[in-house]
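Can you keep this structure in mind? I'll have questions shortly.
The complex appears here without one of its protein chains, the remainder shown in place.
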Amino acid sequence: MSDDHGDSANWLRTGIGASTPDAITIRGRDLARELMGTVTFTEHAFLLAAGRLPTPGETKLFDAVLVALADHGLTPTVLAARLTYLGAPESIQGAIAAGLLGGGSVFLGVVEDTARFLHAILDGLGADPGDDALQAAATEAVAEAVAAGRRIPGLGHPVHKVEDPRTPRLYALAAEGGLAGPHLDLLRHVAAAHAKATGKALPVNGAGAAGAALADLGFPPALVRGFAILARAAGIVGHLAEEMAHPMAMALYRDVEDRAVYVTGESPRRP
Amino acid sequence: MSDDHGDSANWLRTGIGASTPDAITIRGRDLARELMGTVTFTEHAFLLAAGRLPTPGETKLFDAVLVALADHGLTPTVLAARLTYLGAPESIQGAIAAGLLGGGSVFLGVVEDTARFLHAILDGLGADPGDDALQAAATEAVAEAVAAGRRIPGLGHPVHKVEDPRTPRLYALAAEGGLAGPHLDLLRHVAAAHAKATGKALPVNGAGAAGAALADLGFPPALVRGFAILARAAGIVGHLAEEMAHPMAMALYRDVEDRAVYVTGESPRRP
Amino acid sequence: MSDDHGDSANWLRTGIGASTPDAITIRGRDLARELMGTVTFTEHAFLLAAGRLPTPGETKLFDAVLVALADHGLTPTVLAARLTYLGAPESIQGAIAAGLLGGGSVFLGVVEDTARFLHAILDGLGADPGDDALQAAATEAVAEAVAAGRRIPGLGHPVHKVEDPRTPRLYALAAEGGLAGPHLDLLRHVAAAHAKATGKALPVNGAGAAGAALADLGFPPALVRGFAILARAAGIVGHLAEEMAHPMAMALYRDVEDRAVYVTGESPRRP
Partner (left out) sequence: MSDDHGDSANWLRTGIGASTPDAITIRGRDLARELMGTVTFTEHAFLLAAGRLPTPGETKLFDAVLVALADHGLTPTVLAARLTYLGAPESIQGAIAAGLLGGGSVFLGVVEDTARFLHAILDGLGADPGDDALQAAATEAVAEAVAAGRRIPGLGHPVHKVEDPRTPRLYALAAEGGLAGPHLDLLRHVAAAHAKATGKALPVNGAGAAGAALADLGFPPALVRGFAILARAAGIVGHLAEEMAHPMAMALYRDVEDRAVYVTGESPRRP
């Protein structure tokens, strides 16, 4: 047994999990004896992805991120899951998957987009940039985005127009744990620079703050949306529990059918 | 604001989440002020589905169940997720969803099947059946299943042939927390009755014990597979993290292509 | 190159497709030279699944089945696809997949359930049973299902209460092509026996007739739902085309949000 992934001839390797007749090993730890009853599911999810257990401070911040992203009501994602459950109640995995598939660029993708945006700026700075360097970099990146007419990820929210209540809480928890790293710091500078450049103050939204926090926890930007999806899975399971007890999907479908107008003109798109 | 879901005219109701410009409310609690930084993701998932927070003992057992089910290596589910990521790395939600879709009757479905099997037996007994009643009911249900040639869910494992290491750990944690309820108790009687009836001792497998534990935590059988899917999402995110750092999916595909034999005879199925 | 799938050591075999630098071969035919421009997509789908090309009569019936099942309006499946597209417009495969995931036991599963039900009855009869034998077997199977309180798949429709317009058309096309086989014949007897046994005439629904027609085309019951899913994919693509031009998903979400009542009472499920 080796500790590296090695060359291309050795592609069939994993450091995550293995089973023998007597034991299951996860990231080098005995699942039943060392992990079950000892670590929380949050710590376990961190271990699976990062290859090490989080510190107590990291766990608290990671928990807060997952709690922040799990649910906020009857979103399109939740409606898709409930409507899918209506057609295939014997396959709850399908309803959950259908709900998660809406986690794209428009909603949950913000988590990843923000992490990528901040990461790209930080890549251009040296290690451990000071606050002045972060501010200058934020000003420059915002100016470039504004000039190009690009939206800056992580800013603004259709409902929480002044402040997304999750954002200050995430910042406070990161500060408490000594975990406010360059991504979270830079995102605050980005919001300030954007307000200054455009005269329009947009709050840092919860998804953006979550993306920055996950990046400060050491996860690569390409992965962070995966945790938003994990969080959302818990929200969908909650909604499916409610759908089982108090169904709405059939009534929603009937309501749409009753109200819909059918337009039968033929498209004149081509002669 | 009312506290019931009411009649059919009032189908568009949810007790899970709501947003206002200032606050997000989850199950009647302020997300940012009462939940983030206070509850773990596990407690939050329980709250979302059950409508109440778990006790500390329930949390420990629920955490152990989720940890037990998250991952055990390069399963078909994980391979499907990695192969999907290879084709659509820009849509991590698709890779996670593809992995979860394998959570059907053959693998993760055991969690639900066991809960349903035990629940149906318990439904036929009065409230709070004694141990003798459980044993008698187990003997009868096993005899019926064996006579009909039906597999009993929750027993046996292709790798852990003598004992699934997760099972005694889940029983011990349930006992510690005073949470070993009728489903867990009955499952033990079912395994004993099966060994007696067939002369072949099959261990209670981890998925079966998890299903019984989730049912003893108060979740309906139709929902319990949802938590197995949630747990598995964490495992898949871990594997995608590894796939990003040390890819294997392309090499697996090439390996299959290189080794595959093409059979070009026409099917003679119909004249 | 061999023409059988061989023993367990030779599991990595396929008779479907292969590529070389110069050619792609599908089921033993050159894709570019023999199939493209020569066969329709319907014939190609038949070839892929059955391993042979259909006759002209089979093609006509198979086309009619796929056309019958593709779409019938703003179904839950279509709504799930549109809501998923709203969140992830960059991943149209996710929206299509989300729509297809609703093709379970409640809606499209009827295609498979009917084929399985008929197949099981026919399995108990000898080869080429006469009409009297089919009628007797239908009467017996219906009596058994009615006595056990089981629904008979393929009968009844919530909208088309007297006759599903697709059914007589499928029967007429099968008859024209000389393809009305034992599954279609038996299904008609099943409907008659059900009316006689219960005094309540339920029409054979389009999904049931489609399932019987696919079984008479030689496809195994376990596969027939796959064709219903293929057909539905075309309907979903149509709806996504409309969603791009005339979006409704965001307005549907806002409408649900505006009308929804939030119920914040805590669940008293457990003390």
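List of remarks:
We just call them A, B and C in the order they show up, numbering each chain from 1.
As a working rule, contacts are C-beta pairs under 8 Å (C-beta built on N, C-alpha and C of every residue); 3 or more make two chains touch, one makes a residue touch a chain.
This structure is a prediction, so every number in the text was calculated from the model and none was measured.
From the set C:L101, C:A138 or C:A212, the residue in touch with the chain omitted from the display is C:L101, counting the whole complex.
The omitted chain makes contact with just one of the residues B:E90, B:E144 or B:E176: B:E90. Mapped onto chain C, the interface with the missing chain covers residues 5, 8, 11-24, 26, 30-33, 35-37, 39-42, 44-45, 47-50, 60, 63-64, 66-68, 70-74, 89, 91-94, 96-98, 100-104, 108, 112, 159-163, 165-166, 168-170, 172-173, 219-220, 222-223, 225-227, 229-231, 233-242, 244-248, 251-252. Annotation for chain B: contacts to the undisplayed chain at residues 73-77, 79-80, 83-84, 86-91, 94-95, 97-98, 101-109, 249, 252-253, 256-257, 260, 262. Residues of chain A in contact with the chain left out of this view: 1-5, 10, 12-15, 18, 25, 27-28, 50-52, 88, 90-91, 93-94, 97, 101, 218, 256, 259-267, 269-270.
Quick note on the criterion: only the chains that are shown with their structure count from here on.
Over half of the residue numbers at the interface between copies chain B and chain C are found on both sides, making the touching surfaces mostly the same.
Averaging Cα coordinates per chain places chain A and chain C 36 Å apart. Here the CA centre of chain A is 23 Å from the CA centre of chain B. Centroid to centroid, with C-alpha atoms defining each point, chain B and chain C lie 29 Å apart. For chain B, the set of residues touching two or more other chains reads 5, 12-15, 18, 50, 91, 93-94, 97, 101.
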